[in-house]
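Please read the structure below before turning to the comments.
Of the protein chains in this complex, one is absent; all others appear in place.
The block that comes next holds chain A.
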Amino acid sequence: MGKDAARYIHKEIYQRVNFLHQAAKLVLKQDPSNYGLCRYYISTMRTVAEKHVIRIHPAIKRTYCKHCNVILLSGQTCRIRSRSTSEPHTVVTCLLCGTIKRFMWRASYQLWLDKPEAWLAEKGKAQT
């Protein structure tokens, strides 16, 4: 019981974040010139997550522009290029505001969530 309560502590908020993200995607898909509504949904999603101090999963966080809150779709709202000037990486440029995201191709790189340190419960079990 206790564990279930802890697990679903913010379930509604996660559902809301998820819904808003998908709504933004859907709106942009239905009408490609409707950037405004898409931006509005993403910005509400971000404020909701901020209010509850929830971290948005990288899988979602990487799909919108950090600066102008639009969903990045390759060919429609963003340009994806790979470069290898100093170190090979991917560059995602938002076509509306020109903000750049860079993703390095580091073989050893792991997301924080995939690292064993992020999983506090297992760490706690190992210690006890």
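Note that contacts are C-beta pairs under 8 Å (C-beta built on N, C-alpha and C of every residue); 3 or more make two chains touch, one makes a residue touch a chain; residues count from 1.
Here, contacts and distances are computed from a predicted model.
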| item | value |
| --- | --- |
| Complex member absent from the view - protein name from UniProt, among "Hyccin", "Anaphase-promoting complex subunit 4 WD40 domain-containing protein", "Prefoldin subunit 4" or "Ribonuclease P protein subunit p29" | "Ribonuclease P protein subunit p29" |
| Sole residue of A:His52, A:Lys66 or A:Arg79 that reaches the chain not shown, by the stated touch rule | A:His52 |
| Interface residues of chain A (partner: the chain not displayed) | 3, 6-20, 22-23, 25-27, 29-34, 36-37, 39-41, 43-44, 47-48, 50-52, 54, 57, 59-60, 67-69, 96-98, 113, 118-124, 128 |
